[in-house]
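The other protein chains are all here in position, but one chain of the complex has been omitted.
Going in written order, the chains are labelled A and B, and every chain counts its residues from 1.
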Amino acid sequence: MAILVDDLAPPRRFSLVTAIRRNPTIAFGGLLLAALIVMAILAPVIATNDPFKIAPVNRLRPPSERWWFGTDQFGRDVFSRTVYGARVSLIVGLSVAAFSCLLGLALGLACGYFRRIDGLVMRVMDGLMAIPSILLAIALITLTRPGLGIVIVAIVIPEVPRVVRVVRAVVLSIRSQPYIESAIAGGTRNTKLLIRHVLPNTLAPLIVQSTYVCASAMLIEAGLSFLGAGVPPEVPSWGNIIAQGRTFFQIAPWTILIPGTFLAITVLAVNLLGDGLRDRLDPRLARRL
Amino acid sequence: MTAILEVRDLHTQFDTLDGVVRAVDGVSFELAHGETLGIVGESGCGKSVTALSILRLIPTETGRIASGSIRFEGEELTALSEEAMKRLRGHRISMIFQEPMTSLNPVLTVGTQIAENVVRHRGVPWRAARDRACEMLDLVRIADPRRRLDEYPHQLSGGMRQRVMIAMALSCDPRVLIADEPTTALDVTIQAQILDLMLELKEKTGTAIVLITHDLGVVAETTQRVVVMYAGRKVEEAPVEVLFEEPLHPYTRGLMRAIPRLDIEADLAGTRPRLQEIPGLVPILTRPIVGCAFAPRCGFATDRCRAEPPPIVDAGAGHTVACWEVERVRAAA
Partner (left out) sequence: MSAAPVLEVENLVKHFPIHGGLLQRRVGEVRAVDGVSFAIAKGETLGLVGESGCGKSTIGKAALKLIEPTAGRILLGGEDVTHLKPGAMWPHRRRIQTIFQDPYSSMNPRLPAGTIVGEPLENFGITRGRATDDRVARLFERVGLRPDAVRKYAHEFSGGQRQRLGIAKALSVNPDLIVADEPVSALDVSVQAQVLNLLIDLQDELGLAYLFISHDLAVMRHISHRIAVMYLGRIVELADKRMLFTQPLHPYTEALLSAATAPDPKRRRRRKPIVQGDVPSPAKPPPGCHFHTRCPYAIAECRVTAPPLIEVAPGRHVACLRRPVGGDQGPLPIA
């Protein structure tokens, strides 16, 4: 006597239009971020002038047809520098997010599943979280030469504990689920259990957390560059541009306002994406949408 | 004797991602003064939604009473304002739920919760309300009620919490008590005590009870009349002895034969007879149901059953069935 399984509700068809209508936050944040990434990639094409070219004769010009966002105190085109600056921020943001999530995932799985190392590792994480990330990053950078790679590493370290916490919480809640016991009784061993049963359930919260890490990393990088502890001063980074424009804020506000606005928009885009994903991927909230 | 509660052609619907769910699809019944009516059915049949509809507790963002009439003591409840409904709930119509732990506020003492209800509906001073709360705890046979007034829900066992719920529900002398699966979450020995208590209280106070459950045993032992629901519709209604003596709807018959029995001697010979199965699955309520809702699973179904919704047939002695093939079912015994 075979029970007819198609007595159940037919699967819903996927439609992009409805998907966008139902998740406006994801759509908006995602598109904005995508636009910024495209802008960064196409920087050489979009930039109107050479961002590195110093021409003191043109210094501190207001926005005009030749220099869309004006020039800084060295005569460099603020628009072109800002567009190139997107590269640094996005590279830092995305790589910090990627590395800290990989590391955080590994540690979180280990802590949540193997109780013995949990205590020690979490206390170390608590310690790291107690130190403000910028200070920690500065301390790490002063130990070596400044450079993009070092900046990334220095920001990853204070961001990891947050990811570890999230992953660990998910692992702890899954561990007690009956289907895990069922898998163990069915002969599934630890490695397979972690990879096949536990890991997939951590991905959703992990992706959401990665967007927040990305946003945070971009802000930290800007802060570091602003303080002179980030990427070298000639490399256009939004933080650098703002730092260099600081002295002339009253007479040439565009040198600060433009890169600042771009930074804010990028962080907003990433945060919106994260919020939208979190609402959509959280199984309890998603069903009400 | 006129009915204290009359439900006529009630339709309650919910909006879901898969479409509109017709949770209650044209249900009518009456509750007489002081009567115990059982509404029985499996999950998804609409029995709980019916109860929530009576008290207008359907969440308004996603659900609605699409049509139908609910009259309580002659008053049309579907037309009342929310303010008027609030004055009614806990006062003239009370409800108790399945899970006492989540139905009681964990941060307030038991005494406060009962007294609050009394103050809100009777307007008496706090002291008097507390005395009434103590009286109620005694009524539900909780030992040492004065001390219990100051205890929190988590300090009480499941059975005691359910007694507290009953005490709270009866604190303002309601005319109707709706009990939604009140003993399902309780252990067997505690369930027996609670059912006993409910019947005893009913004798004392004359409150009419609507008892909603999936358990035919509970229905048999505590109710006077029974309504059987399936897929949002009423399929059979009868006085309890009549229903169990001669169930006429194929679904009711199927249910009774599917239950393992404690009281029948047949299987003690050592063999284990098969339980009668009802083949198939409950229909999906987002799709419009053509004809009889039970037809796809019914051994007596004809083409007419599949095409036209069955009429309510009067089988005498207060027994009604929604079925085209009553005579054949009766003959099949």
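The working rule: contacts are C-beta pairs under 8 Å (C-beta built on N, C-alpha and C of every residue); 3 or more make two chains touch, one makes a residue touch a chain.
Please read these numbers as outputs of a predicted model, since none were measured by experiment.
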Candidates A:R21, A:K192 or A:R246 - the one touching the absent chain: A:K192
Touching residues on chain A - with respect to the absent chain: 1-5, 8, 11, 177-179, 181-190, 192, 196-197, 200-201
On chain B, residues whose C-beta touches the chain left out of the figure: 42-43, 157-160, 187-193, 195-196, 199, 214-222, 240-241, 244, 254-256, 258-263, 267-268, 270, 272, 274-278, 281-282
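Note that in this section only the chains that are shown with their structure count from here on.
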Interchain centroid distance [CA atoms averaged], chain A/chain B, Å: 53
